[in-house]
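Everything on this sheet refers to the single structure shown next.
With one protein chain removed, the remaining protein chains of the complex are shown where they sit.
What follows is chain A.
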Amino acid sequence: MGSSKDQLLVRLKELQIDFSQYEHPVVLTVEAQAKYVGNKGGALSKNLFLKDKKHRYYIVSALADTKVDLKVLSQRLGLGKGGLRMAPEQALGEILQVPLGCVTPFALVNESARHVSLLLDQGIKTQERCFFHPLSNDISISLDAHGLDKFLKSTGRDPSYVDLEANPPVGKDQPPDLAAFIPSGSTVLPDLPDEAPASQDSTGNHVSAGTKSAAVIAVKPSGNVQNVKEKPVNGARPSIPSANAGKFVEELLDKTSTLLLSEISEDSIKQHGGQLGTEVVNNIQKCLREDLKNLATIFKNTAYTEGFYAGIHYQPKRL
């Protein structure tokens, strides 16, 4: 049985939190709420009740004007791009024990909401007062951030405010900045595998690296290969020539053609006549030999390196 709004208000008074309250007809949206308390000297808040794929719940409490992008938030939490959805209506009643349109940080007073994570908009701190529903949407109360914090601390939470509009990059070298807000200890139902690779043993790692893309992405192997230090590389490295036989042959032909063309001219034809062929061949061999050998050595070294890399990542046959 959740707290009622009266119990909450009593509690707030006991905590000596300064607030103002306004009664009005039931409102389900911020716009509707604005009609009644929009001019009462407090900023309006919008409150979202969200759920991720692992059945963890979040309340995002922000100023009505703050832009909240669920895709960005999802990434910042480390849930990938589409990891956050609006929670289903039932969850409102079951977990927050509030009616529709009444999502509020105050719902966290309920035991059932113990594992719900709260993200507070830092914009709230900039306002003198902010409006929230105290567990019922026929009342709005306004209080300042300090008061809100006092309340939250009384529920055993440590309030922390976040710039909800920020969109920092999230990648291999930049971990999701809001990862700390993921609830721990919540009941996690088995779910579909998502993008973030779960930590497997080392062979598992290699398999996922192998299937991700052709030999271009090097993932740090977990210590089972000595002597090889690999740098994690994102995607294609532009200046790497792989041992491409076609390209190699084109380079050889290019060099030979250039030399050939320079050797055959009116003068040289006059000079050598029928012997021009032999003369040109001799020159080509003399000039190109070293050059072509060098190209071939580079090709060989590149191919060997590809084979070496494949060898050290090879999965022995399962018996």
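Basically, a residue touches a chain if its C-beta (ideal position, glycine included) is under 8 Å from a C-beta of that chain, and two chains touch if they have at least 3 such contacts; residues count from 1.
Rule of thumb we're sticking to: contacts and distances are computed from a predicted model.
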item	value
"Tryptophan--tRNA ligase, cytoplasmic", "NADPH oxidase 1", "Importin N-terminal domain-containing protein" or "T-complex protein 1 subunit delta" - which is the UniProt name of the missing chain	"Tryptophan--tRNA ligase, cytoplasmic"
Identified contact with the non-displayed chain, of A:Thr155, A:Ser268 or A:Thr302	A:Thr302
Residues from chain A at the interface with the omitted partner, ascending	218, 227-231, 237, 239-241, 293-294, 297-298, 300-302, 304-305, 308-309
